[in-house]
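Omission of a single protein chain aside, the complex is shown with its protein chains in their original locations.
Our next item is subunit A:
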Amino acid sequence: MVTRFLVCFVFAVAIASVDCNSEDPHNVLQSWDPTLVNPCTWFHVTCNNNNSVIRVDLSNAGLSGQLVPQLERLANLQYLELFGNNLTGVIPNEIGNLTNLISLDLYQNQLSGEIPTSLGNLVSLRFLRLQSNEFSGTIPLEVFQLVRYGNLHILNVSDNQLVGTVTIQIQPDLQLLK
């Protein structure tokens, strides 16, 4: 379901077309009239002064489905808050193109697969919370480098099925690593 809605959301932002209302179990998107010139008056969406979307706050909204690669079109996105939903599938590599992201909160979902190495591109990222999902594989070195050389201050990947050892030296500022 979220697949359709996020596609529709992205389309609505980028090309404005799809009627989203029927995809929304909890009515969280009820204000999303696709015909609005920009989505800045939609509930749970925040824009900057140039009417670009900088936040999507849809945590604990009962959404299910998968994240879509088209999210990369929200080029100015700083906060993607989708925790506490029923999201499944993988994190699309394209999320790594959202280089303005400050916070990527996908915790408490049912996401799986590996954490994409492309997240290493998110040099502005300060909060990366992926705990309580079903991620597997190892934590990419590129993500650790965000801690060392980037701005990542909070990294939480606990309660997953990740393996491997943390081999690089973590700077003492890292507040939370489980």
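Just so we're on the same page, contacts are C-beta pairs under 8 Å (C-beta built on N, C-alpha and C of every residue); 3 or more make two chains touch, one makes a residue touch a chain; residues count from 1.
As a working rule, contacts and distances are computed from a predicted model.
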| item | value |
| --- | --- |
| Candidate names "Cell cycle control protein", "Integrator complex subunit 11", "Protein kinase domain-containing protein" or "Cis-aconitate decarboxylase"; UniProt protein name, chain not shown | "Protein kinase domain-containing protein" |
| Sole residue of A:60, A:76, A:97 or A:145 that reaches the chain not shown, by the stated touch rule | A:60 |
| Given A:52, A:86 or A:99, the one touching the chain that is not displayed | A:86 |
| Residues in subunit A touching the chain absent from view | 16-17, 25-27, 30-31, 33, 35-37, 41, 43, 46, 55, 57, 60, 62, 64, 78-79, 86, 102-103, 110, 126-127, 151, 153, 173, 175 |
